[in-house]
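Of the protein chains in this complex, all but one are displayed in their positions.
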Amino acid sequence: MTAVKVSTKINGDAVDFVCEPDETLLDVLRNRLGLTGAKEGCSTGDCGACSVTIDGRLTCSCLVLGAEAEGHDIGTIEGMAKGEKLHPLQKKFLEHAALQCGICTPGFLVAAKALLDHNPRPTETEVRFALAGNLCRCTGYDKIVRAVMDTAAEMRRA
Amino acid sequence: MRYESPTTLQAASQLLAKEKGSAYVLAGGTDLLVRLRTGFIEPDLIVDIKRIAGTRTIAKTATGFKIGAAVTGAELGENAALKKAWPGVVEAANLIGSKQVQGRATMTGNLCNASPAADSVPALVAAGAKAVISGPKGKRTIPVEAVPVGPGKTALKKGEIIEALVLPKRPPRSGDAYLRFIPRTEMDIAVVGVGVSLTLDAKGVVKDARVALGAVAPTVLLVPAAAKAIIGTKLDAKALDALAAACSAACKPIDDKRGTKDYRIKVAGVLAKRAAKIAAQRAGGK
Partner (left out) sequence: MPLDNTESQTRKFKVVGTRPIRPDGIDKVTGRARFGADAVAPGMLIGRILRSPHAHAKIKSIDASKALKLEGVKAVVTRDDFPDKTDGDAALYDVLYNVMAREKALYEGHAVAAVAATSASVARQALKLIKVDYEVLPHVTDVDEAMKPSAPVLHAKIFTDGVEPKPKKASNVVRRYEFGHGDVDAGFKKADVIVEQSFKTEATHQGYIEPHACLANVGTDGQGELWVCTQGHFMVRDTCARLLGMDMSKLRVTASEIGGGFGGKTTVFIEPVALALSRKANRPVKVVMSRDEVFKATGPTSSSSIDVKIGCTRDGRIVAGDATLRYQGGAFAGSPVEFGAMTAFAQYDLDNVRAIGYDVVCNRPKQAAYRAPGAPMANFAIESVIEELAHKVGMEPIDFRIKNAAREGTKSSYGPVYGPIGLLATLQKAREHPHFRAPLGKNQGRGMACGFWFNFGGQSCVTLNIGVDGTVGVVTGSPDIGGSRASMCLMTAEELGIPYEKVRSVVTDTGSLGYNDVTDGSRTTFATGMACILAARDAIKKLCARAAQIWGIPEDAVTWDAGFAKPAGGNAGNFPPMSLKEIAAQAASTGGPIAGHHEYSADGAGVSFATHICDSEVDPETGFTKILRYTVLQDAGKAVHPSYVEGQFQGGAVQGIGWALNEEYIYGKDGRLQNAGFLDYRIPVCSDLPMIDTVILEIPNPGHPYGVRGVGETSIVPPLAAVANSVSAAVGVRMCETPISPPKLLAALDRKSGMKKAAE
């Protein structure tokens, strides 16, 4: 296979990498760039643990080739906090105990942020359907939904 | 495997036509990458069409809408004019997978993947959508129902790509709807899918209709008998029962891990009734 050279932006930083044509963006993030926050839960786009944003659009990175990242802005969990400052979602997830094992948490945070960036006043139903592509086996989703709704309310007050 | 990302349709066509090995078109990739990862396919060439001008735009024209092949479900859902004219088509596209999948998946890809259970296809067929195909020998336009010829097989010849889907101009008092049955509330492949598009006359009588069924045959079924059952009616109980019966009769389903034959036959009728009512409501009926 002829390797592909890709120039992209990840969490605002310019990044160049080389990858095989059949490597996914998830493979590249985890194995070439050391960004292991995105997780491989299924490799079929069914669990959302690999969620990232591409130009602000929520996506499963396991369903994107590394080569397709050329010229785009990739957002991962590692870029969610700004320096020391956690994103309100990250704080609320901790306060609400919205995680148990934590493997799905990066995916949920990226997905929830994508939701709130587009819709700052989601109803509980809207939150649940927006997060339906993220599987959690530990929490039963209750505290996750509460954390997201609480964050939305707090962000609106701010 | 080689990855190419041409910037013109002709270049893409050429690449596909010339390839001696196996070549695949990549738009959203939500089906292609799964098949790649599971080893189901071993492509020699992948042609990414997202950098071709026009494939990512939704254009409102005098004759309807032209939707580029790489337009995602999420983008469809954000187009107010399209949602107003074709709420059924848009909701069908936005039932595919999850928000993550909708951020990438395209209706064209959904159509060309040729799964019997594709969600957007019954809605597109009911809408009377057409596929604009670009190939080495020029362009041709065919009804979308002619594209899938069997599970995983399309009518596209070597070197041909669908560049856009076109939806016809909408007469007044028209509405469409897509319903599917899945065992959960999201994420599942449709066990049965029904697309209904109809136009009412000034008195609220169905003037025109198209009814399409998904997941109940090797390809999507356009069911003229179902349309006939409701044309000329106000969707009273008798007409709806006839609609349901026509749909159930047209089904040629299988037993599989997602549903039984009997279940699909029954639920096709149930959903057809419900979809017709929603379409009528959207058309301005009661």
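Things worth noting here:
Labels for the chains are A and B, by order of writing; each one numbers its residues from 1.
Methods note: a contact is a pair of C-beta atoms (placed from the backbone, for glycine too) under 8 Å apart; a residue touches a chain by one contact, two chains touch by 3 or more.
A quick note: this is a predicted structure, and the numbers were derived from the prediction, not measured.
Taking the complete complex into account, residues 38-39, 181, 183-189, 191, 257-260, 262-263, 266-267, 270 of chain B touch the chain not shown.
In the full complex, the hidden chain is touched by chain A at residues 20, 22, 30, 35-44, 46-47, 49, 76-78, 80-81, 86, 90, 93-97, 99-106, 109, 125, 127-129, 131-146.
As a working rule, only the chains that are shown with their structure count from here on.
On the side of chain B, the complex with chain A involves touching residues 1-3, 5, 26, 28-30, 33-34, 36-38, 46, 48, 50, 72, 74, 97-101, 103-104, 185-187. Put simply, chain A touches chain B in their complex at residues 1-2, 4, 20-22, 24, 43-46, 48, 51, 54, 57-60, 62-65, 67-68, 70, 111, 114-115, 129-134.
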